[in-house]
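A single protein chain has been omitted from the complex, and every remaining protein chain is retained in its original position.
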């Protein structure tokens, strides 16, 4: 009976905590509302460790508060001389052993999860035809944007990661300039992108992002990387496997797509003259991962944000092109071209407006 | 220093000269304390600017670049230039008194340590006026700090190198002092806990600062002299920097928190009127924490990609630290258990510390769970965690000890009402600021962001957090006002101000004469002063020697000049990458000044001076009137 009661208490505590914690935060960014197996495992560890820690806090607090109220001098009398106790061997043993036991209990799932989440052996698995069985994404972090290449599919995109739901997606993480860290809070923990080596890990995306506020999960850079660290956001679109395959096919179909200088469309011609050096408009570039100077714009029209964090509309795009430094200080696009209405080598207002229309029209989904 | 001058009012110039040349541990303690307080105020102000910026989403109160400078300088200043010197102030003041010594083992080096620290700190802060402060975080990870333009990082590297050398010198000094200069009968297992933690901290500094020196030196030659330690295109490796930094950085956390533990272990028994519970296990726990502190550095690097085995090992090792820390907490609680608790200002800091620190401790264990840390790392959760430990532990410790030791240090007392007001303002502000940040982190907010977009669920909590920060700022202002008011108050001229003092420092009558005890006391057990008091000894202490001549060290201006030499050399080094012709000569000049001082020092015998018995009696009478220190 007593035992059952205690269990019931523990569970109710757990339940209350779950409700409390999951009420916190937005679905597309909060680690408390995990939308993937990795994030769920980490969330469960959070609950488990909080439970143990809450136990510790409660025990300490009860002892402390009791001692404080019971042994006030106002109750003991001004002249009361307490017994000068040296210590207690038994007590020392108790409060050494009990924490050790608690920590051992905590250590078991820690170790299991550490190895489980660190297991990327399946990245190299191939089927009979020699094709990789798992989807791998090469992530390259740059000041202050993200490139996502799919080496086995031959396509590349930027700023918005597109992944299928329901399977382990493996990531090769690398930084091109300074150290960054790749984090999608609601899907799973982060891993750093180092400059000298490739880090590997996997995430699982269980929910389609369709119904979310912007239709995407939010991704963040979690390592200080310069003035615009706070703005180095990316977005994650999760699609059902069939939809993902369709997306891949339409991406692959952009092979050879290019902006022409001779185009009658002012936007395209301007793009070809001023932007194409850094920004590709085809998803099949043939370049090695991380080699691109600027984000690949093939899917720009499908994105939910401009520059990773600005609301997606023409006005913002025009302002961004006019003065990227204003929005992302320290970015490498500033100064790559000139803006003004006087010289022919400067981008005029008219050209920028056309340019914005052109870039926003780049899409594989529409 | 001449004993004749004692008791006479000195002119400003003489006082200044006295402080510039002093090797007296008490004066250096004051200098450490007030320099630390100054930098604490600066760094606190930087924190307020940051919290104002983050009060509302998309704020433009400070720019992105300036915000990064603020966050870097806030962290660097708080850890190296505020918390460390404030604690060093107490160590300098109290440890020699607690062990019954006349001064520290190397008074000259003590002064050198202070001046190196201070000029290094000044050098670092000059960056604000000379082209921009460092902006790569207090960790200054290699890839970003190599990339960072301007001289900010150079100021960081050189300033910390100089002040770090000062800290290392002081650390070694404390270790030697405690090993060799204890009064007769003061065995290791009779030393007060604060002396114990100082000893362990000295050892930690001895072992932890060299890796920082090395990491900073690599960064220095990489940035200023074309070396390639961290340039991966030239075969360098930035992960080495992370390792070296955290091999230093984790023990640094214990370098700060252990003295705070020691201070609380002094405060709690006094106001519980009860012997510290489990003294020997407290000592053992201190040693164990210090030892384990070196085994866990890679838990700062769980997300760096060291592989599951490294992460697993460091996860378990980190959890192990919770055990000795828990022992300490239980021992404190058992100390007040059955005692007679008087809630004074120092005691309320101690009482506030226990739950705050436990909260910081348990979130620490949560982050030891490596897979969970993948989520918590570099989010606001970690910001909340380490502020709970540093503010809830170290800062509360420093504030509590300030009230506790103020009578010894200044012969004045801080106002109690204002003290309580300070505590509650600061304490409520602290929890308001940081408790909520745990949730911000869990809700996906990364740390070190200069702004954030609205509607990500973070707006309200950030606002609340900023309000809390303002309250903390108000609390600090109250404390400073209290200090200023106390200067005007009446001198105490008493010993054992709190009435229940237990360790040796309370046996001394304030103001403490420059030679401390006129006779070296004989230590007859743990809590020596308590023993003597309760055996009805009217003398204060039993003494190990009759009143006789005292040998004291000479003051010297050389430490200051040596430090200025390093300061000059740092400027030469700073401008070396700019290709100016004078950089190398300036480096040579600066180092030359320092070396010349060392040569002068070793060629001029420094035998100290002797205070005769008559001078001692005269000094005592001028301080306490007829009869002297009885």
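Order of writing sets the chain letters: A and B. Residues in each chain are counted from 1.
FYI, a contact is a pair of C-beta atoms (placed from the backbone, for glycine too) under 8 Å apart; a residue touches a chain by one contact, two chains touch by 3 or more.
Here is the rule we go by: contacts and distances are computed from a predicted model.
**Student:** Not counting the visible chains, the remaining one has a UniProt entry; which protein name from "Xanthine dehydrogenase molybdenum binding subunit apoprotein", "sulfate adenylyltransferase", "Cytochrome c oxidase subunit 3" or "Putative flagellar system-associated repeat" does it give?
**Tutor:** Checked against "Xanthine dehydrogenase molybdenum binding subunit apoprotein", "sulfate adenylyltransferase", "Cytochrome c oxidase subunit 3" or "Putative flagellar system-associated repeat": the hidden chain maps to "Cytochrome c oxidase subunit 3".
**Student:** Which of the visible chains would the unseen chain be in contact with across the whole complex?
**Tutor:** Displayed chains contacted by the hidden chain, ordered by label: B.
**Student:** Just one of B:35, B:48, B:105 or B:384 touches the chain that is missing; which is it?
**Tutor:** B:105
**Student:** From the list B:52, B:214, B:477 or B:544, pick the residue that touches the absent chain.
**Tutor:** With B:52, B:214, B:477 or B:544 as choices, the missing chain is touched by B:214.
**Student:** Identify the residue among B:40, B:229, B:302 or B:380 that touches the chain left out of the display.
**Tutor:** Hidden-chain contact among the options goes to B:229.
**Student:** Out of B:23, B:162, B:183 or B:244, point to the residue that touches the absent chain in the complete complex.
**Tutor:** B:244
**Student:** Residues on subunit B that touch the omitted chain in the whole complex?
**Tutor:** Within subunit B, the residues that touch the unshown chain are 105-106, 168, 172-173, 175-176, 179-181, 206-211, 213-215, 217-218, 221-222, 225-229, 231, 233-237, 240, 244, 247, 551, 595, 599, 602-603, 605, 607-608.
Simple rule for what comes next: only the chains that are shown with their structure count from here on.
**Student:** Looking at the complex, which residues from subunit B come into contact with subunit A?
**Tutor:** Residues 63-65, 68, 71, 135-137, 141, 143-144, 147-148, 232, 236-239, 272-275, 277-281, 303-305, 307-308, 311-312, 315-316, 319-320, 322-323, 326-327, 329-331, 333-334, 336-343, 351, 354-355, 358-359, 362-363, 365-366, 368-375, 377-379, 439, 442-444, 446-453, 455-457 of subunit B touch subunit A in their complex.
**Student:** Show which residues of subunit A lie in contact with subunit B when the two form their complex.
**Tutor:** Touch list, subunit A to subunit B: 21, 24-26, 29-32, 39, 41-42, 45-46, 49-50, 53, 56-57, 60-61, 63-64, 67-68, 71-73, 76-77, 80-88, 91-92, 95-96, 99-100, 103, 106-107, 109-111, 113-119, 173, 175, 177-179, 181, 183, 185-186, 188-192, 194-197, 199-201, 218, 220-231, 309, 329-330.
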